[in-house]
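Let me begin by presenting the structure, written as structure tokens, before commenting on it.
Heads up, this is only part of the complex; the chains shown haven't been moved.
Should a chain be cited, it is by its letter among A, B and C, assigned in written order, with residues numbered from 1 in that chain.
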Amino acid sequence: MARVVVDVMLKPEILDPQGQAVQRALPRLGYQGISDVRQGKRFELEVEGPVDGTVLARIREMAETFLANTVIENFTVRVEDAAEATAEAASEPKAEGVAP
Amino acid sequence: MTTRIGVVTFPGSLDDRDAQRAVRLAGGEAVPLWHRDTNLHQVDAVILPGGFSYGDYLRCGAIARFSPVMETVIEQAKAGMPVLGICNGFQVLCESHLLPGALTRNDHLHFICRDQKLRVENAATAWTSDYTEGQEITVPLKNGEGGYVADERTLDELEAEGRVVFRYLDLNPNGSRRDIAGVTNAAGNVVGLMPHPEHAVEALTGPTTDGLGFFTSVLKKLVTA
Amino acid sequence: MSPRTPLDTVKHAAATPDARQPFRELGMTEDEYLRVRDILGRRPTGSELAMYSVMWSEHCSYKSSKVHLKQFSEKAPASDALLVGIGEQAGVVDVGQGYAVTFKVESHNHPSYVEPYQGAATGIGGIVRDIIAMGARPVAVMDPLRFGAADHPDTARVVHGVVAGIGGYGNCLGLPNIGGEVVFDPCYQGNPLVNALCVGVMRHEDIHLAKASGTGNKVILYGARTGGDGIGGASILASETFDADKPSKRPAVQVGDPFQEKLLIECTLEAFAEKLVVGIQDLGAAGLSCATSELASNGTGGMRVDLSTVPLRDHTLSPEEILMSESQERMCAVVAPENVDRFLAICEKWDVTATVIGEVTDGERLEIYWHGELIVDVPPRTVAHDGPVYHRPMARPGWLDALQADTPDALPRPANGDELREQVLSLVSSPNQADKSWITSQYDRYVLGNTVLAQPEDSGMLRIDEETGLGVALATDGNGRYAKLDPYAGAQLALAEAYRNVAATGARPLAVTDCLNFPSPEDPAGMWQFAEACRGLADACQALGTPVTGGNVSLYNQTGDTGIHPTPVVGVLGVIDDVARRTPMAFSGEGQMIYLLGDTREEFGGSAWTDVVHGHLGGLPPAVDLDRERLLAEILVNASRDGMIDAAHDLSDGGLIQALVESCLKGGRGARLVVPDGLSAFTFLFSESAGRAIVAVPRSEEVRFTGMCDARGMPATRIGVIDGDTIDVQGAFSLPLAELREAHTRTLPALFGHTRHA
């Protein structure tokens, strides 16, 4: 079972009121130095069987016609796999949020 | 024979009964259509009502757009059948690409319910012929994702072709570009708007009866057609 | 995955009588646990213990409140209107023309503090399912709310979440929100109150009760899949050993899915319409434990359930957890075997998962199996109805005498017109008296197309029959400050106000629902407050002829030693033969006469004036005169029916000036007022004497109207005229409407951020 992640973000030229609201709140909460915030969606798809080129192409099509509205949104599709995890670990360990 | 106007019910449609009532009050016959229907039961026009089809999960109208009934509606709309999308119905029409643009989260991030003043900018569509251009009407507005957006070129095109049908007056309730409350396709048979004319058809339950004109407009058009 | 104890079957329980069981961790006392052993003649299995512990909790069993709630039945006034009384999921009232209406208010207080959005959302979801389960179509919701101090840093978090949650769920369900309350007070800081009311309509013949009868009938669970929501307690049972220090983590928070609930409404009503349902029960608190034991104990015969057939969202759940899960948007129906296919087809039509999980037996036991093994074997009544009953000690609080002695008499009053004017502005802009549209504009009030009146009117009014114009009106009220000063009178004043609100719109009050929000019952003072409030409410319902049809108790609203003000919230339902005759609150008829109905006395204890101007709470609340309330209601209803008045607004917190400002702002007209003889301007404007209303009378109706009031012994004082665009109190001050509007509307947006409701 593999996980494919589709990230969907509003196009840069489209106003993102949610991201803006977050950004505006940050200084009030004591966080400085964040010049922009954009808020989008992240889909985690659990795929049965191996994720080969065909499957990925299908998922890309699905993202283009369904998961994203390309009038206003861009998307990226990627397999979440070991390679990525390692890359992340190298740059900075992942912080897992856990409820108190 | 009375004119038959279909009102589609998707799972999560909420204002379908209200749209049916509005059709009846205007003198038409309201025909309930089910999202799984593949034929339109000989209706002469279709209304996609307000609500939260499929919970409005993913994006408003995104899942409803792929329902069986929409295949036929899209086909018929392209062939000239009058189609009105109210609120969620407008979102479905945009998702279906029958109308340009998209509806995004209200800029203030809240759901809003208010009596909204509008200006009728185009009184030549299938759904607005009983109004006059420049007429001001007040109907309820209620949505969380009603901000109309499209790229500048599309917006300019809409303006140039007179396809902006309604504009918000006094106050833009959701950050819509150029105060746009409703638009039409090039042929003028497909109209979508965020405010709810079907909630302004009786003095007792609405702020005005300004919404009736939508339904009488299309009935007249269909009778003379 | 952590290793589990072997399945605790009935056989295993019988063979291991001495196994230690975590009853205390599950909130049971030793006595209660021993009673369970006594009932079963052995130790309970883990699953049985889960069921008893949750069903015998305060929340489900009403063990501390039962002895007091009894009065609502014992003192119930004779009423032809009551079709189904207390004890069912919701009471049902006859409103004429073959229609019946069911309504109920419930609390979701604690969850709304922990997770405001989901807590409030699932509060709406829960009460709506109660109404569907009666066979009715839900037609509207209301939301009485109490928050901490308006300017406390945590209040915004709760307000934003709760309001968005109520809107998010209710709007998506397609139920208009037609009223509610918003009150800020520091006493609710750690214990906000989120009460939710739902009203539904049906034909008399469609009333359904929760019971499972008829051997061989099938038990169908339908709606959402069962997940690990809200079962903190059960995970103790599911963990490795009973005293394991690491019980598996399960969320105590439930997430609502209003879309699923909308499907549940439509699919349930379709099944009702085709008469496929023998009995039905919503799954709320205590989930399947509650639904199966209540269905079985209300019916004849027993029930057998195969728990392993329950569709799961999380396959690691143990049977105990499945029994206790509070996953939302689920219902349980009892259906005759020949109707099962049709029932399942309707569920399929609406994309609702439905599964036969058991059947009604000719025995007397509730038997639950897990993969073929018997894990529960109990007499269902002992779970559902024969829980413990406590006569908890009560004592009039020692501090009450001092509080009542601290009357507002000594508080400085405004010395001149300018000070009066300033205090009026302070009053109408104070968070509790300010315009609430920042909140109510986030709710859909139009959907379904039958809303005749909604906020800010005195009551919400719905058309029920489009042909005849038959309608109902609802209002909820509750004043915790009054109840703190005197819980007996406080509860009566809550009822009186809601009753008055309903009558002010022209509807005849018929029946009552209540949500009793109180601190800990284990504190004798809290228990006394609760008992007094019940006694007061029961007595007043008797006097007004409006029976309590159902409600909800929420105890333990307390942080440490400090409890909330006792807060009985009372909802009144009224009927109006023709909604076209409704009375709105707006003063819009230029030149119409303004009459004050009722007597105005020096009554300031617990008033908004003492709070806003002096931060004071003490003395006694206004006197209760239920005969007067009844007379006032009759006058208001007759005047509406006979077209004698154009507008009416009841007087409550904030007194006359508050009501007048609201009516004038709504109508966009000012008023000229004259202070009646024998009253100071201050008392005239700010007193909170009960049993009063202001009305706008067209000149042509004046004689007829005052004639009626005289004949019936109702004091009616002409206090002014609707005129211009200022409110002018002769000899005292003058305030432009624009200034008042600005003061009244700016407060909530300033506190919680701007939306665009204006």
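Going forward, a residue touches a chain if its C-beta (ideal position, glycine included) is under 8 Å from a C-beta of that chain, and two chains touch if they have at least 3 such contacts.
Given the structure is predicted, the values throughout are model-derived calculations rather than measurements.
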item	value
Full-complex stoichiometry, written in the displayed chain labels	A x2, B x1, C x1
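We take it that only the chains that are shown with their structure count from here on.
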item	value
Distance between the centres, which are taken as Cα means, of subunit C and subunit A, whole angstrom	41
For subunit A paired with subunit B, centre-to-centre distance based on mean C-alpha positions, whole Å	33
Residues within subunit B bordering two or more other chains	108
Per-residue overlap in subunit C, given as positions that touch at least 2 other chains	none
Residues of subunit B that touch subunit A when the two form their complex	58-59, 62, 66, 94-95, 100-102, 104-109, 147, 149-151, 175
Residues of subunit A that touch subunit B when the two form their complex	10, 13-15, 17-18, 21, 66-67, 69, 71-72
Residue ranges of subunit C touching subunit B (in the complex, touch as defined)	164, 167-168, 171-174, 257-260, 262-263, 350-351, 440-452, 463, 466, 579-580, 754-758
